[in-house]
Every structure is written in structure tokens, then in C-alpha cells.
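Before we start, here is the structure in question, set down as C-alpha cells.
Only a single protein chain was left out; the remaining protein chains are all shown in position.
Entry: chain A
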């Protein structure tokens, strides 16, 4: 009886009784009684013929429509061929078989969609990222599909026997993967952001919970953000002139920290083009002084005569592009004109184009003639390209550089290293092939760093999660700025922090309270 009555009362809120039903709700609105919609790569990781990506939840239909070109749903439980494209960029992703399983007749009992795509890492990562951009979708937690199926009575008890083990394994794998993915710089960044956000949130929460009732000393929140690092109580002082209970100051410490975080996240998301690189290929630019053997290297790597090779300096005058598979990674290899000044207008234009291409490169293969290191053009190239790239560019770009000394066959056999003062480099002879294995291995490492390594477990999923949460965090920070209501502002920060802690772990309320009681003297 209770339930019936409630449904009755509840109806007007959903709209149908109103004179003009709200069209905004549309067909994309998630169905009643639902949670979030989840997605994941369900087939094995790494390279394979076909990969299956699955969604479950009320927005599955919406997801299917957003990615497939004919925007109607396929008939239930029938495989249909559809062109998949990214709903944001309209960029085609793959031609794939899609299946639509309206609930409850589906694996989880909810609305489900399946995308059977070609198994290349580029395609899979592209589809996962496209799904992440559909409103209402989020990457699945470990074992979440099975758990939903279980909750909806779709799995028998024997089927679920192994579920705990599975979840344990998946959680472990994700944790290891997250560690692997996030080690070094990235992990450091992420933790730093999460800490910043936790602190900002703690300060806003302190302002809400203790600003008036508990004599939270006034003015504490409008101190400069830098002072907070100390975490002590002696930085700020009360301004007794301020009338009591008129704490209209905004929590501007939080504001400035959030602004900085927003900038950092935005830059990072723009910069970390890893997924995109994997899909469209990393830009690898071969550069160097004239006649160092750049074109020979390009031909060697592409295993076909892309560029004309001659002993004459300045043979290559334009940028020559060729897509290649380098050590298992897709790459766009560009041969460029040798960098030198004071030549004819055509070659000059070639040099200009080469320089422009260098700026856009993900990876520069800097080629020098091992037997000609002392020449003016070699020295100039070292000074203007190699050394600055090695020092790490000030604009924070993630450009990488590999220095290759070609023509090692011209060096005296068994002689000492011709160039002990140079930055780390490799010796290679395009002519004899000597040093090629070492070079390819170094190249593979560089590309793996650029693209993420698709051969180690489930990094694609991790990457989709990572990007999803960073974007989610950024969006929430945008809401924070817009919110006039402080409770809404705090909620936006909570959501933002939730996204980051999904990546880094942690995130309990106690953590916030600990910061509050460490930073503030609250109490009557």
C-alpha cells in the first residue's frame, strides 16, 4: 500500500500530468530506477582480431545511438554493421558489429550494448574514449558487470562462485596497472592534484561547517594560497574589527588553488595526447644538418625508398611523410630538409617547413654524421635543437628526442667514442645496419612512453578511466567557479575530488576532517 501511494504522489514530478510534457527529457533520459551506465572492454587485452566493448545501464541506448551513424537503435539482439564515430569530433573510429540488448533480457538485466570492433589498440582506445564522452557513462569498476548481473538475478550461484576471485584479481590488476601507468611524473602529478583538491575542499567545508557556529577565526580563508603549505596555525590572525556573523568573504584560498588546478589539468589533458597518438600515430620527425643520412634512415625504417638518397647535401627539400609501423606502434614518419642557412629560396622554404614540423613533433630523431661532428652545421644543430630538447622545454611540452650518430661505418673500427661530450646518443650505420637493433629498441621505448604500451595488460582501459576522470574533474571545477550557492560549490569540489581519488585511491570524509582540525582552531 505504501508503495502504491507513493507512486501516485510521485507522478506529477515526472511530468506527464503537466499540460505540456517537457520535451527536454527526450528519449535520451535515463530510465527510472537506474544507476549509472558503465562501459568496459570485455574481451582480452592487447592485439587481437576482434575486441568486444560492452555497456550496461539506462544510457546504453543513448551510447549506441551517439556512436553509430544511422542514429536509430538496431533491432534487439541482432548483429548489425555500423560505422562508429566519435560523437564529439565526428571522426570515424571503425566499422563494427553492434548489438542491442534491451533489459531485462541481457547479461546484466539492464539495457546493454555491445560493440564488436577491430582489435587494434588504436580502435579500442578510440571507442572507449568516445563512450566516456557520452553523458551518463563511466568506466566500469572491477567486476561491476558481473555484480550487476548478480544483483538482477541473472547469474546462478555456481556461475558466481569465481566472482570474488575475479574481482580480487581485477582489482589487483587495476591497481598494478594504475601504478604502472601512473608511476613517475604522472603519479606525482595526480597525487599532487588530489592533495590540492582535498585541501581546497577541506577549507570550503570548514567555512561551511565552522565559519559561523564555531568561531572559526575570520579571514582564515582569504589568505594567500601559498601560506597553506605550512599547515600551521600561526599564519593568520584575527581581525577583530570585522563585525561578528558577517563573514561574507569568499573562500578565496580555495578559489585560487582551484583556478591553478584547472589550468594544470586543462594543459595536461591537451598535452597528454597519448590516446590520440596511438590512434593516429605519433609524429616522428627525422631532422639534422644536411647530408647526415636522414633520408637513408627514413628509408631504412619504412623498408621502402620513400626519399631520394644522394651524396649531395640538400637533396630533400620538402617534408616527406610516410605512415609506418615502428616497433609495433603506428607512427607518421617525416623526412625533412637538412637544416642550414644561406642557400637558395626553394631549399630555404624546405628548411622553414622542416623547422615548423620539428615544433609539432612528438619524437625527434636527430641525425648527425658521426664523422663530421665538428662541422659548423653539426654544432649549430646541436646547439639549436638537441641541447634545448634535452634540457626540457620551458613550455612543458612532452616532446622527446633521440640522438643518432649515423655513418658509424666511417669511424675507425674499435676506436674510442668519437663524441664523449655529446648528450646520450646511439651509433648507427644506415649503410651496414650496424647498431640497428639497439636503435630500434631505443625507438620502441620512446614510442611506448609516448603512446602507452599496448602489450602490457589493460592499459587502454586504465587510460580511458584516467582521461574520463581527469575530464570529469575539470568539468566539475568549472561548475565550482559558476556556483553562487556555497553548498553547490562544495558539491562541485566533492565531485571533482571524487574523480581524482578514483585514480589515486583514498578520499574518505575523515581525510577532510583531519585537514580541517589540523588547519583550523574550531570550537566553542
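Operating definition for what follows: a residue touches a chain if its C-beta (ideal position, glycine included) is under 8 Å from a C-beta of that chain, and two chains touch if they have at least 3 such contacts; residues count from 1.
The rule is short, and it goes like this: contacts and distances are computed from a predicted model.
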From the options "Transmembrane channel-like protein", "Protein transport protein SEC23", "5-taurinomethyluridine-[tRNA] synthase subunit MTO1, mitochondrial" or "Serine/threonine-protein phosphatase 2A 55 kDa regulatory subunit B", the chain left out of the display has the UniProt protein name "5-taurinomethyluridine-[tRNA] synthase subunit MTO1, mitochondrial"
For the full complex, which residue in A:205, A:347 or A:362 touches the chain that was left out? A:205
Any idea which of A:115, A:150 or A:193 touches the chain not displayed? A:150
Which is it among A:97, A:309, A:373 or A:486 that touches the chain not included here? A:486
In the complete complex, the non-displayed chain touches which residues of chain A? 2-3, 6-7, 9-10, 12-15, 17-22, 24, 30, 33-36, 142-143, 147, 150-151, 153, 157, 160-161, 163-165, 167-168, 171, 205, 207-215, 217, 233-234, 237-238, 240, 243-245, 247-248, 484-488, 490-491, 494-495, 509, 512-513, 516-517, 521-524
